[in-house]
Each structure stands twice: as C-alpha cells, then as structure tokens.
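Working notes, beginning with the structure itself.
Heads up, one of the protein chains got dropped from this complex, but the rest are sitting where they should.
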Amino acid sequence: MALVELDSVDKGYYSSGEVTEVLKGLDLSADKGEMLVIMGPSGSGKTTLLNLLGGIDVPNGGRVTIDGEDISGYNAAKLSDFRRRKVGFIFQFYNLIPTLNAKENVELSLETVSKDRAANSAKAKKYLELVGLGDKMRNFPQELSGGEQQRVAIARALAKEPVLILADEPTGNLDGKRERSIMELMKELQAELGMTFFIVTHNHNLKKFADRVLELDDGRLQRGV
Amino acid sequence: MRTLTLSVVRKNRQMKWRVIGISLLMAWAVGMFAMGFYGAEVFDASVDAQVESTNFPDVFINLDDFVDEASLTTKLDGMKANGTIEEYQLRLVLQGHYWHDGIRYPAYIIGLEDPSDQSINIIKSKEGSMEPAAGEAVAQTGMTEEGLVIGSEANLSILGQSFPLEIVGTGTSTEFLMTGTVSMGGFSLPGGVAIVFTPLDHLQTLEVNGIPIGPIVNSVAFLSDDVNAAITELNVYFETLPGDLAADVILQSSHPSVTFLRAGADEFRYIMPVMSVLFLTVGAVAILMVFQRMVQNDSRFIGVLMSMGYTNREIMKGYLGFGLVIGTIAAVLGALLGYFITVGLLDIYAQFFGDIEFVLPAVYYPFLMGAVIAYTFVLLAMLLPLSQLRKLTPREALEYHKDNRVFVTSRRVGRSRLSVMGVRNAFRVPRQTFATMIAIGLAVGVAGSWLVLADSSLTYIEDQLGSDEWDVEVNFQTVVDAGNVNATYLGLPEDSIDKLVPFRAFTALASNGDRQEPAYVTAGNDLESVRSFSLDSGEVNLSGAVIAVTLAKDLGLSVGDEITLTTVQGPIVLTVTAIVQDIMEMAVYTELDNLPGNVSVNGAFIALTDELTPADARELLYENGNIITIVLMGESWDAINEMMEGAMELYYAFFFLNGIIAFIVAAATVTIIAAEREMEYATMKSLGINKREMAWPIIVEMAILAVGAVIVGLPAAFVFADFLIAIYQEVVMYFPVAYTMFGIVFTIVLGLFFTMAAAIVPIRHADKVDVERIIRERTSG
Partner (left out) sequence: MSLVKLYDVSKGYRSGGEVAQVLEGLQMDAERGEMIIIMGPSGSGKTTLMNILGGIDVPDSGMVMIDGEDIAGYNPLKLTDFRRRKVGFIFQFYNLIPTLTAKENVEISLETVSSDKGSNSERATRYLELVGLEDKMHNFPQEMSGGQQQRVAIARALAKEPKIVLADEPTGNLDGAREESIMELMKDIQRDLGITFFIVTHNNKLKKYADRVLELGNGILVENGG
C-alpha cells in the first residue's frame, strides 16, 4: 500500500473577495522509501502541497492519507501530534534555533517524542555523526557554515525517524559542490533508513537524485516521470 | 501631509488601540504636568486675590488676657496717626460652646465693632445681613449642616453661661477659613467649629457669674507697611500693662489661611510634575517599544520605499511625523485635561478650604511646558528605534535578513532543551536583556515606592501615636495657674488620674539669627511622662528645647544651638537639647518654668487609671465651663486612622496602577521579542511541539527577566520612595523611610507577578503564529 495517498485534493486561499485556487483536484501517491522531486514555477502550488503533506495546512476538499491516517479532518492539536510522530521538515534557510547548539537542536526535536534523555542524547549523536558532524556537535548555528547548518537540519528531521521527510529547496542557499554533497547525503539516508522524501525545488540539477519527478503547474500535476 | 507620512500614519492604523493608548497615557502625563504648575498658579493667585480683596491684616495679635478697649484704642489711633499702622481692628474673641441636637461644638464668639467693615479683614457676605444688631450674629459659613443658618437661634454658651444669638447673615472671613484645622493635640481635624460675629458692645454686656465682661478686648489685627516696628511698639506697650499677656503673634504669611493655601500650591507644584515624569517615562518606554516593533515589522515596507529611491532620512522623517502626531495629541489633549481637571479639583478643594473663591490666572507656561516636555519625551523615545533606520540597506530591509547572531554559552542550565532555550533566550542579546530588566525594574520600582511610602508613613504615625501615654487632652478657655490644675479643678475623681501634666500651648516666632519661622510651643513640666519623643538627634531634656526635625531644618538648627522664641512678653532663649520626629512639624517642647512671668496654663494632658474610661471622663469634664475642647486619644487615633486609610488607599491605588504600568512595560518589551522570533516559533511548531511546550521556554525566560527586574526594582523602590518622601517632607509632612518586611516582600512578590503576567503576550503570540504563512513568505527566496 502507498505510504502517501492524495485523493482529489483542493486547496484555495480566500483573499480580497476572490478565491485563488492553488491545488485543483490533485491525485498523488507515493510508496514507502521513494524520493520525489516536485518542480514547477512559483505559485504553482508546490509549497502548499508540502504544507498539506506535513500537516501544517488542511485541504478544502479531498483526502490526505499518510501512513494509514487520514489527516484531512484533523484539528490543530491532532495535526501537531501527527507532525511530532511522522514528519521531518528541512527548510531552505535551515531554521535552526539559534540559542541551541547542533546536538541540542536535534534533541529538541527528539524530546517531542521521548523523555528518555540518555536515549535522546545517544540518538542525536548518532545522527549528527551520520551527517558528518561528529566533531561539531557543540557548535552553535552561527558557528557553522550554511552547508553544515543544513546537515544539522537534516539530522534534526531524521533523528526521530519519521516516515516522511519534507524538504523545501534544501539546497537553495548552497553552491554547486555543497548542493551535491547534501543531496548525496539525503540519497544515502533514504536508501539506508527507507524514509519517503518529498523535495520541492526549482533546481533541475536535483532531478537526477529523484525516483520520480512531479511537475506542478497551475495547481495540477503535469507529468510523472 | 506628504504621502510618505500619510502611509506611515495609515499603516499604523492597525496598531490604533496601542497608539491611542499611548497618546492617552502621554496626554495624561502632560495633563498632570500642566495641572501641577497651573494648579500651583491658581492657588497662589487665589491666595493673593483673597488677601487683596479682603484687606487681610498683616499681623494678628491674640492676647491671653484682656486689655482695656479705650486705652488700646488710644494707642492704636496714635500709631495710625504717625503711620506705623494703616488700619486696625479690635476684637473680643471668646471661646465657648455651640450646642445643636445635644452635641457640643467648640465655638468662637467674636465681638467686632462693625462686622460689615470694609477697611480691614472683610467678612465676605454670602447671605443675609452683615449688620447684626444686639442679640444677633453673622455666622461663618461651613456649619450649615449643624444648624447655623439664617433665622436660627444659635444656642451658644460662654463659661457655662448661655448666650443665644439669632443668625441674620452668613459670610466668609478669610481669617477663619481654616479654623478648627489646627488643634493643639497635634492633628488637623477640619470643621466642627462654630464661628459667629456679633457687635462688640453687645458681647461686652454679657454677664459671667453675674459680672458683665465690660469694655475689654483680647485681640488686635492691623495692616502695616512696617510690621516689625509695629509689633515692637505694641510689645513695649503691652509690657506696661498689668496681667499675663503671653500672646500669639501671627504674621499674614504664617496665618493658617495663607499657609494652607500656599501648601496646596506647593503640593501641586512638586508632586504633580514628579508623578507626571513617572508617567512620561513609562509612556516613553511604551513609545520606544512600539516604534521598535513598528520599524521591524515594517521592514519590507521600508525596503519598498527605499527601492523607490526614498532616502533613509526621508523614511525616518515619515516615522518622526507619526511620532509628532502622538506628541501633538498628547500636548493638546494634555493641556485640555490639565485645565479641566484643575478646575474640577478646585471645586473639591473649595469645600475643604471653606468656600474660598478660586481665580484662574491667565498663564500659559504650564501648558507650553507640558507641550515641550511631551515632544521631548516622544522624540527621545523614538531616537533609538529610528536610529536603526539610519544604516539600514534596502537589501536588508527587503530580505528580512536580520542579524541573527546571538550570545550563547555552552553552559547548560535546566533539564530539558526547552528550559535550556528559555535560559539562553533570556540572554541572547545581553544588552537588550539588561535594558529590559532595567526598564521593567524601574517600573516595578516606581510601583514599589508607593508601597514603601505607604508603609513608612503608617509605621511612623503608629510610632508617634502608639507610644504617647495620655488618654485625654483638655484646653482651657482662660488661663489657669498651673498649681491650681488638679483633680478637683477638673472635676474628676482623685483616683482616676494616673498622670496630669498641665501645659501652656501657644504660637511664637522661633528664630535663629535672621531665619524665623512660626512655631507651636508646648510648655509643660514632666511632659516626657505623657508624650514620647522619637529621637532624631540629641537627648531629650526639657530644661532646654526639644524641637521637630522640620523646624530644625528650616531654621538651620542642630543640637546645642540656641533657639529664640519671641513672645509678647519678650524673647525666650533656649538651648536645643534634642531634635525629634513629630507630626507637628513646627513643634517646640520645653519646661513650663522656662516661660517668663507667673506660670499659668491653657491645657492639660491626663493619663487615666483603670477607674475611669476616657468616654466617662469626657462626660465629667463637660461640667467644667472653662474647658473648651476635649480630645480623647482613642478618638483622635480613629480620626487619624481614617485619614491615613484614605491616604493609604490612594497609595495602594498608585501601587497597583504602577504595577499595571510595569506589566504594560514588560508586555511591550516582550512583544518585540516575540515578533523577532516568529520564525523560530514556526519552526518549533513544524517540529510538532505543542502549545504547552511552546509556552515553557517563554515562561522560563520571563521568570529570569522578572527576577532581574525585581533585583533592579527593589532598591529602586527605596530610592524612589526616598525621593517621594523628600518631597512629602517639603510639602506635606515629615516621616522617615521604613524598611519593613512587608514592603520588601510585597514589592518582590508583586514585582514578580506583574512581570510574569506579561508572559501571556508572547505565549499567545507564539500560539497564533501562522506557520503556513511564515514558512511561505520567509523561505520563498
């Protein structure tokens, strides 16, 4: 069975007396362990799709089923709980908490699911080593380069071992060399841990890492590769 | 208005309640400022007008014994002829009682040659006739509720002898505006004194014990250009006369009617502007916070303006224009508030001050100063937030790229990451943290200062009264030989008296070299057995003079110096042995034996044994016709307590008001912090951190800020209280700062409470963060 199942999902925003339809009857499914790259011009609904998958937003119509849960009718508290258990986010601007060091940033995320401090610490360490930051665990975000910060963000998203990782332009702020190394890291982790990745980008260079590329235009899926 | 300014003003319509709130706060502050100076001007002008329009005498001499009217008239006519005095008024002032509905009130029955005299000490007519015939009188307004109205027959008695007078008119004599507000027991208990004016010759026909009073007087008031010469000449004259003429010499400037009004002026002049500056400071902090936030929130808007080619300076001017709008509202509204509240307050004061006619002088400086100070504070408050615009580049403004560097240490405090965040967040921009602590701390300090003030004055009054040992104080109508004042004379059983201290109380001119002040002298042997003194310096020894702190300060006296008391019978020079804290600010205590002449007294302190209650004692003392007033310690306690309660309520109200202001300052401060961290809240939310968990680091952070604020606030409270008390000492009364556990604990607890309560603002903010919007807007490159 598919891990992610979107069934004729509609999403529009109401502003100044008119509705802007962002997603129109979108159908989509993804299997466990797939890496999907979503492309499309600005305003095509990529970020909205990511928000719906991550339980940050709810659709106006249709169903969003993830790992057997239909989250389309969830309230704020249930959505928060859902994000806790099943989703990891990676942002273009990393969004690390500036007052926590690398390890603590990862632990903060772990504490939402477990209060076992020793286990959390061990897990944070393991994932930071996995992203190649074994020697920078005590560094604060401002002491890390952009690429390193994004690695911390990836460790943070992965450490609680969610079923779904959502990344919005994860390499948008990195140059070519760092872009490749981050993508290769995610690819390895995908292969190793079997998580499902949704990556939103404008960058055609990322296509080659994808199992499938989805093209969104004007709220509709154009083609699946 | 330029479109740029218009856009800033309109932009901030979203913040309109906050802006209106700040404008009102500033207007209120300006209003108080203007009110302080304008109110003072009104009082001063009103005193001058009152003095001017009633030909208020320059000097009053109240003799303790009677002198022959004819010979004093001859003397005064002579002085008038050679120009030493301009006008004079001879009076026979008899103290007696006024009975109404079974209650006895002290009464002054004043014989005047012509109550309608317009040349000196005019009685301003209110209703009816100012020309009473024999058996008729004009009553001073103020006792209408007690039956002293036109047409009534006032049931008066003098030395137990009934002396009814029909009231034909009511009027206001400036001289007696404040009568009854100063009583020798020490406290101001306004009202409750009947004052009637009746023709002198009629009063002189009154028979006491079958003997007519005869053509005598005991008081003179006069207008003079050379006051000192006139007094000296009269003193010399009085010395030639027989009898015990120890007397009160009261100068116009120290007459209660004038000093009370001048004190009112000072109260306005000093207290209001201080309060105003407190409010202005808080208003300025609020403005600072709001503009700080505005400038940050408007980042993109500012970026767009910059991309159009607006210079940083022009944009700053746009915001400045907005600030000037606040300043202008505050100045205009403040001036109106100041004026109308002053006028409104005067109505209330008018009742206190016995129907004085207030005049509103046409002075503009209080309002201009208010406006200037409003603009100054607004501009100062905007300086910091606007200075950020000076160096802002359009790229930074458009991209929201703020300096995200924070101060962090690896030291771990707290158990969970959330607690660690809270602690580190508290210090992430140390300069801002300390500024915040100081801002909130000062607000807490201002609040706490009222508590300390209340606490100190209460402690002081309790100390003062609680340790006095007399139960009853009596004042005699005519002086009595000290040796004759005993149980039998008073009409009390022998075994009911524990201690009896007869005293002579009078006002005198106290001087030290060139400096002179009116002083209230109480002379009695063994006074310290019934009165306790709280020592400020020296050692109580009544063979010299024991004087109050304020008097000592005003005259520049310290222990060991000499104080000169000028009485009608000549000067008394005493060595100051002790300076004491006393509710009577101008008090001088000494032994009876230090007074010249034979030792007669006009009052006594009585400490009772268990045989008699004070209330029963009063019933017995009523029988003595020579006793004018009876003060029971218990009752004056109650009166004082009532008075203090009123004052305390005011202080507590100020405390809570300032506490709420502290809350507002704290809330305004952390609002900015919350706005700065929207992205972090959004990230945390996306991690699945729930509402309760989001609140925790904020609570931790606020707790740290609160502790910091209290650490600043507690000493600030005592410093501010010291400052307030210094002003109170100048204006109202003297009392020292008291460091009580209550004041300290309450300031700490409520300081923490008011600051912590502000956590609600960022908690709500964090909860309401729209993750979807923030992530979309701030990450779409």
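As written, the chains take the letters A and B, and residue 1 is the first residue of each chain.
Criterion: contacts are C-beta pairs under 8 Å (C-beta built on N, C-alpha and C of every residue); 3 or more make two chains touch, one makes a residue touch a chain.
All of these numbers come straight from a predicted model, not from anything done at the bench.
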Requested in this report: Can you work out which residue in B:53, B:311 or B:467 touches the chain that's missing from view?
Outcome: B:311
**Report entry** Which of A:72, A:120 or A:149 contacts the chain that the document leaves out
**Finding:** A:149
Query - Footprint left on chain A by the chain that the document does not show - result: 15-18, 20-21, 41-43, 92, 141-146, 148-149, 169, 171-176, 179, 201-205, 218-219
Query raised in the report: Footprint of the hidden chain on chain B, which residues?
Result: 2-4, 6-7, 9-11, 13, 300-301, 303-312, 393-395, 398, 777, 780-781
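In this section, only the chains that are shown with their structure count from here on.
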Requested in this report: Would you mind writing out the residues of chain A in touch with chain B in their complex?
Outcome: 42, 47, 51, 54, 56-57, 77, 80-85, 87, 89, 91-93, 95-101, 104, 107-109, 111-112, 117, 138, 140, 142, 156, 168-169, 172-173
Report task. Report the residues of chain B in contact with chain A in the complex, numbered from low to high. Result -> 404-406, 408, 410, 415-418, 420-421, 424-425, 428, 679-680, 682-691, 693, 771-772, 775-776, 778-781
